[in-house]
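The complex is shown incomplete by one protein chain, all other protein chains being positioned as in the whole.
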Amino acid sequence: MAHAEMLGKQGIISRADAKKIIHGLAEIFREIESGEFRFMADLEDVHMNIEAALIKKIGDAGKKLHTARSRNDQVALDLRLYLRDEIKRIISAIDALMNVLVDSAGQHIGVIMPGYTHMQRAQPVLLSHHLLAYVEMLDRDRSRLKDTLKRVNVLPLGACALAGTSLPIDRVYVAEILGFESVSENSIDAVSDRDFAMEFLSDAAILAVHLSRMAEELVLWSTEEFSFIELPDAFTTGSSIMPQKKNPDVAEIMRGKTGRVFGHLVSLLTIMKGLPLSYNRDMQEDKVPVFDTVDTAKASLAVLVAMIRHIRFREKRMTDTAGEAYSTATDIAEYLVQKGVPFREAHEITGRIVLHCEESKNKLEDLKISELKRFSMLIGSDIYRYLTPEGSVKAKKSRGSTSTTEVKRQIKRFRKILKSKA
Amino acid sequence: MAHAEMLGKQGIISRADAKKIIHGLAEIFREIESGEFRFMADLEDVHMNIEAALIKKIGDAGKKLHTARSRNDQVALDLRLYLRDEIKRIISAIDALMNVLVDSAGQHIGVIMPGYTHMQRAQPVLLSHHLLAYVEMLDRDRSRLKDTLKRVNVLPLGACALAGTSLPIDRVYVAEILGFESVSENSIDAVSDRDFAMEFLSDAAILAVHLSRMAEELVLWSTEEFSFIELPDAFTTGSSIMPQKKNPDVAEIMRGKTGRVFGHLVSLLTIMKGLPLSYNRDMQEDKVPVFDTVDTAKASLAVLVAMIRHIRFREKRMTDTAGEAYSTATDIAEYLVQKGVPFREAHEITGRIVLHCEESKNKLEDLKISELKRFSMLIGSDIYRYLTPEGSVKAKKSRGSTSTTEVKRQIKRFRKILKSKA
Amino acid sequence: MAHAEMLGKQGIISRADAKKIIHGLAEIFREIESGEFRFMADLEDVHMNIEAALIKKIGDAGKKLHTARSRNDQVALDLRLYLRDEIKRIISAIDALMNVLVDSAGQHIGVIMPGYTHMQRAQPVLLSHHLLAYVEMLDRDRSRLKDTLKRVNVLPLGACALAGTSLPIDRVYVAEILGFESVSENSIDAVSDRDFAMEFLSDAAILAVHLSRMAEELVLWSTEEFSFIELPDAFTTGSSIMPQKKNPDVAEIMRGKTGRVFGHLVSLLTIMKGLPLSYNRDMQEDKVPVFDTVDTAKASLAVLVAMIRHIRFREKRMTDTAGEAYSTATDIAEYLVQKGVPFREAHEITGRIVLHCEESKNKLEDLKISELKRFSMLIGSDIYRYLTPEGSVKAKKSRGSTSTTEVKRQIKRFRKILKSKA
Partner (left out) sequence: MAHAEMLGKQGIISRADAKKIIHGLAEIFREIESGEFRFMADLEDVHMNIEAALIKKIGDAGKKLHTARSRNDQVALDLRLYLRDEIKRIISAIDALMNVLVDSAGQHIGVIMPGYTHMQRAQPVLLSHHLLAYVEMLDRDRSRLKDTLKRVNVLPLGACALAGTSLPIDRVYVAEILGFESVSENSIDAVSDRDFAMEFLSDAAILAVHLSRMAEELVLWSTEEFSFIELPDAFTTGSSIMPQKKNPDVAEIMRGKTGRVFGHLVSLLTIMKGLPLSYNRDMQEDKVPVFDTVDTAKASLAVLVAMIRHIRFREKRMTDTAGEAYSTATDIAEYLVQKGVPFREAHEITGRIVLHCEESKNKLEDLKISELKRFSMLIGSDIYRYLTPEGSVKAKKSRGSTSTTEVKRQIKRFRKILKSKA
């Protein structure tokens, strides 16, 4: 319709013909929407089906629609229109997931859990801090998709088969009607280019990495061994024979979907490798990877939004394990640094204290001050402030750290960001 | 050095110690640069080697360097510093290639060649237009890398092991010294994140697709069958037995390198899939893919700059073939449209004209006006203007088309863009 | 049915119940085949649908079908049964393509074409020899798939959920009924394993490489520049505007499908990476890659069989170009070796002869004997035997070479192999 409007404005076809075409297409659109329209396989593709229907409906004027365009620039246009819309939808879905995570972080602000490196308990952190780590990832996914959008939102129409046209078309006008930010500046490139699709698939692959990490943690945390969370029933499959069994199927499937998205990226990269210019029919194979990735991304995000909203965190279990395994040892070292001990020495002293605890089967906070002083006379009774998980978290001062103040600041920051986006 | 400077400013270590550390590190830096420094394998990694050397050089103050940091945030910092520099270098290399292509487009402005779709000759285009199609691709690569740079250029230091620190560090100050635009806002994310590396590898994979397409055309065009170009001797290997044989080895190797880059992308995506937070040692495997991709990208771009500068285009051969195969048939159709014939009819009439030519072994421009009029009375003698490759190219009017005016405009546009970037 | 039969034989259920189940399933099978059976989405999956229908049909006995099995071993069984059949079908399709290629090689036995290295003409070869190179590749694909079949054709049923069963089942009996060569020996492995699917996808990826190479050559050879073949109309799309234009769409799409298959392989590898034992729901995502690869492989092979049968080889064009570019230079060198000249010297002398031809614009066979003797007195007039493409081909003696005798031997060999397989 935009194309016909332009053809009319430019006098390439008559205003009357343009009008007829637009009305005819509007009618066909309604028929498609309502399911009345019958696509015929022998008419080859969607464009030819619509053109045939149009000619049947409005006669000769319909034969003028395909003026100054080609299927090569049309399919590029279609994919860009589709991706532009879908990327926006995926961004909204990301926002929704960020919102749920920020909400959950806000609700669980006091809960301490073990922070892990190498899957070994390392230092106590706030559960909220951990949840916000995913919000950071999603925020980058968002930012990447928005950058991609700039390169998607370019009008290829008017490149025609590959060389442009001798007819006096107005591509900028079409771009305006269709909401494109710019027009492609090289007609050969316009029909050869699938960068925007490869870039979208790359973004989606990185997003899939994030969701797979989240899925992995959901699976891990719902094992009997971790017991950090209870997944909502709707997102697990039980076993009628073992009623306590809750298989985290949905999280597992989401983790598995990562492979799907990686595969699609590899697929399109492979297709495009070494293709001479301009249009080659291989490029028709771009559709499945793009469509299925869009569907997978949207579905995964939607499922996570619903699932995370209803996860029950076993707060006591989390907090209990956070205090095990001498997880506040680093805080002793930093305490000593503050007393003037060079870090490497502080590190060694702490190592000896922990070893002593291990041998004597004590927790760090159970040591008496006299015992502690044997390792360094600089240790005072103020050290007890740092030996519990709560003390450790509270003591953190650095920007981006797990201290409650910082975490609250992050929640506020994201609330503001997300509100401004809504 | 930036970290030590900050520790001193914040009073976490004394100003005097900070100074000593900085001097010591400066000296070690000089030793490394000059090749004097001896790395010891048993000291595990580069950080421990440097710290050990520092302690040896300046004594106890050296033991304070590692205060308020961890290897987890340090390796993230290192990779970001490295990639930040290398991405800028790759962008410069892309600029250089764009420059060479724009120059070549400028020099060959009159040369017409067959434009291809499906590797079949379709319509005449300017060689310059074809070359500029690659400039468009490279311009997008540039734009993508610049967007990536924003997400690379974030300071992770200060995240420490994963939780931040209780010491009063000033991360923003360190970011300023090191030229980072921002600091990571979540310490768990800071040490878990390799998005920036995956994103760089994605950009590089798309760049590799472009270079592989260029390489494919260089190989194709230098076949005896195409004979469009002669590659400079330095970029081919001859055969002492067949002196006329010039194997386009360099272009072939570049085409092959695409596999390498795709492989590296798959490698890092696979590594990151499903890793729970925060740091996991798997992530150490990020180095080979990133380093080798950087080297491959820079080398490929540099080789292309040198090669394209010295390619000899067989202009006559190009122009001769551009006129074959009824390549101006589309222009007849558009001529008829301008005379008021609906496009689909114009299309059919043209089809019949070409069929007639084929049967009578004529070129389109050899048909007499009386013959042409038999197909449509609307055809006048002005049609001959469009029947030669030159006429076809000249007739193009649309933005981004292959008309000389448009192509010159593009050259000017890119010259300006590239100048502003230099 | 096989499972029920075994349960009855073992007395785990009564013979009468077994009979009822088998009859019930046979009826359901007929209903599915005829399209009468109604699958209900809320019954979760195909197994539950069938069981529910069975119970409805035969009552309580139906509740005994699921004895001593689990969905974990059933889905493994299903995929193995499916792949076993489909691999056999793909092997047949490969055989068909081999047959067509061998036939074509037989029909074109005299046709000489340029053999290429680096896409540069190198030495004359028989077209039949070139076609048989693809037969070799396909023969390896065949061999690989047959090896894979051994590892596919293993019965997992009886592994139950993961631990086996306390019921006295007879797995070997079920294997016999279903035609499995062996039974899986470890129940945990049996439900965790998707090696056979990954291996099939690898085989398919290598097959896809072969088909992509063939497709590339079909595209290349049908360019105006090569003009080696004319593709049958049914496998090209024309352009009503340029009736001479024959876009090799089918070959292009086949080349593009390579990406699809590579993507599926990456997909499943990614899914399986790092999964702890035993069954995980991620594995459900194995279906799309496997199913779509099977479909793609069968369709691509079928299309090639039909297409190659109808390709018109432009024999004259092939033979004409085979003689260009001093392609028999290597034969001069070997001639000299036979006269006792060390190869490196023979190589240099030949180089000088070709250079002389190039400067004097002569073909090798146009040089007079007196001219040739100036380069080496060992050259006699018998050299002319080797200077034409025909002479060059005829002179070849080594096993596997392009000599007509050898090529005929290969054709005979493959005819025999293929006959024995039919």
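As written, the chain order gives the labels A, B and C, with residue 1 at the start of each chain.
Everything that follows uses one rule, which is that a residue touches a chain if its C-beta (ideal position, glycine included) is under 8 Å from a C-beta of that chain, and two chains touch if they have at least 3 such contacts.
All figures in this text were calculated on a predicted structure; none of them were measured in a lab.
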Touching residue (missing chain; options A:117, A:278 or A:319): A:117
Of C:86, C:285 or C:331, the residue in touch with the unshown chain: C:331
Residue in contact with the excluded chain [from C:81, C:96, C:162 or C:355]: C:162
Among A:51, A:73, A:185 or A:252, the residue in touch with the chain that has been omitted: A:252
Touch criterion as defined above, residue of C:205, C:311, C:378 or C:418 at the omitted chain: C:205
Residue among C:370, C:398 or C:420 that touches the chain left out of view: C:398
Absent chain, residues of chain A that touch it: 117-122, 219-220, 222-226, 240-249, 252, 266, 269-270, 273-274, 321, 324-327, 329-330, 333, 347-348, 350-351, 354-355, 358
Residues of chain B in contact with the chain not shown: 247-249, 252-253, 255-260, 262-271, 280-285, 288-289
For chain C, the residues touching the chain missing from this view: 12, 55, 60-61, 63-68, 72, 115-119, 122-125, 129-130, 132-137, 140, 143-144, 147, 150-151, 158-169, 171-172, 183-193, 195, 198-199, 202-203, 205-206, 208-209, 212-213, 215-217, 220, 255, 258, 262, 265-266, 269-270, 272-281, 330-331, 334-335, 337-338, 342-345, 347, 386, 392-393, 395-403, 406, 410, 413
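The criterion applied here is as follows: only the chains that are shown with their structure count from here on.
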Inter-centroid spacing, chain B versus chain A (mean Cα positions, whole Å): 25
Euclidean distance of C-alpha centroids - chain B vs chain C, Å: 35
Interface hub residues of chain C, defined as touching at least two other chains: 247-249, 252, 266, 269-270
